[in-house]
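One structure is given below, encoded as structure tokens.
What you see is the complex with one protein chain gone and the rest in place.
Up next, chain A:
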Amino acid sequence: MIASLSRRQAIAGGLFVAPCLAMIAVFFFVPLAMTLWMSLHDWPLFGPRSFSGLANYVQLLQDASFWDSLWFTTRYTLLVTPALFIAAFILALVVQQPGRLSGLFRTAYFLPVVIGMSAASLLWVWLYNDQVGIFSAILMQLHLIDEPVQWFDSANSALLSIVAMVTWKMTGFTMVLLLVGMQAIPEDLYEAARIDGANRWHQLRYITLPLMRQTFALALTVSVIGSYLAFDQFYIMTHGGPQNSTIPVVFWIYRAAFTYSRVGYASAMSVVLLLILIVMSFVQLYLLRSDD
């Protein structure tokens, strides 16, 4: 009876999971397998394709442009991740306090997240615009500058301008992740600490931060993956300029596929990027693993 029940439960469980598995198969494993297959071919956007073995991967190893774009993406990630974390952590500390307005502020800080990245990028293109943009106008009104700032004029200012936009856009998301982690810490611990004489800094340092390690690991992994997959903001805001100085790796993959018509080569780059992200995610999760 027990065996039969568990079999029935297993079937029911399997049926419940099946739609999800089907979705993952169709939208993840099949495309992944196709990408792997395409990466082993000379596969133009138009016209006949031919098997080329590992030729795309061999060429990729010698392609300085790909590694340059990977390094640029790493620099972008190293800038945007701390910016997001610091801003999100401060905001999470602010809005976790119970209060009449905390719900309003949580919503306000989260609002930019619901805007699509492309729409947000376009919005900021106009905010940064030298003719009609508000940033230059404010600085000129304050007499801090005489002429409009060309925000995308140099490699560094273009990169920092995008980092500022992404920080505005994504801080709310990281804030929510951190807030969930903060609220999962039992209030008893803070109460005991206060009885023992711990001030706010001590509570943050010895309770909040250590107990949020797993939350940090999750937020960090999500942020790093998101940064390595950045595309829209660069495509829309700088188009990779000035002088090709802001081309992240996904932008390079896009160019290989749709400008250079080399879909097989672009697939090989995607596979290599996937492997790099898997390794990086494992390293992050390992380093921030719980002591338990």
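Criterion: a residue touches a chain if its C-beta (ideal position, glycine included) is under 8 Å from a C-beta of that chain, and two chains touch if they have at least 3 such contacts; residues count from 1.
We take it that contacts and distances are computed from a predicted model.
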| item | value |
| --- | --- |
| Missing subunit (named according to UniProt) among the choices "Outer membrane lipid asymmetry maintenance protein MlaD", "Cytochrome d ubiquinol oxidase subunit II", "Multiple sugar-binding protein" or "Aspartyl/glutamyl-tRNA(Asn/Gln) amidotransferase subunit B" | "Multiple sugar-binding protein" |
| Options A:Gln150, A:Gln183 or A:Asn199, residue touching the unrepresented chain | A:Gln150 |
| Option touching the unshown chain, where A:Leu178, A:Ile247 or A:Val271 are the choices | A:Ile247 |
| Where the missing chain touches chain A, by residue | 42, 44-47, 125, 129-131, 147-148, 150, 152-153, 158, 238-244, 247, 255, 258-261, 263 |
